[in-house]
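Have a look at the structure below, then the notes.
One protein chain is absent from this view; the other protein chains keep their places.
Let's look at chain A:
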């Protein structure tokens, strides 16, 4: 059964139709590349899944139950996590503090509860180990490389039992070596049965790591096929409009 299913989803902002009648389903443990030019509707679509916007039309189902989100926190409760394009990290805090930002662990009773540094360091360290990242929980984020910063942002999504991780352009601003590191992180998420929606402009990344590619153009879904049955040339054609639809 699909972990997330979108049926005839549309969203307009005034007269502008940002997303137009899109249906798609995402299977558990699947990496889906979501591609399209600027303004194709990728971000709007993802923001509806993340609870930032509500769809104007259409329905979303998660594990067969209807999913209605009013704000991002509700998406999180349902196991939908997002890795923002700018990673949303605080440079002045440690890796562990960033992983737990907004969901700090505390110990003690009633109002006398203090931050549980030991537990947070320990769990963050485990998450980095699971991700096969060399990131250390006590290091400050400002001292980290792009790949390590990605690991921190991704570890954050693994704190709770995430079902879907939405990643917004995770490889846009990092070096070639770090791109490989991030793609590995994505594979580790997939291996744990987490579905990943990878929004990207970079054709090689999607073709390296994704199982399926969805292409959007002008608010519509123009292609939804397995990586094996597609090619970078075809996807480029779909993005630019040289190929109308498949």
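Convention: a contact is a pair of C-beta atoms (placed from the backbone, for glycine too) under 8 Å apart; a residue touches a chain by one contact, two chains touch by 3 or more; residues count from 1.
The rule is simple: contacts and distances are computed from a predicted model.
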- Can you pick, from "NitT/TauT family transport system permease protein", "Monosaccharide ABC transporter membrane protein (CUT2 family)", "FXSXX-COOH protein" or "Na(+)/H(+) antiporter subunit D", the UniProt name of the chain not shown? "Monosaccharide ABC transporter membrane protein (CUT2 family)"
- Message: Going by the contact rule already stated, which one of A:16, A:68 or A:90 would touch the omitted chain in the full complex?
- Response: A:90
- Message: Considering the complete complex, identify which of A:27, A:63, A:139 or A:224 is in touch with the unshown chain.
- Response: A:139
- Message: Take the complete complex as the reference. Which residues in chain A touch the chain that isn't displayed?
- Response: 72-73, 76, 84, 86-93, 97, 101-104, 106, 113-115, 134, 136, 138-139, 156
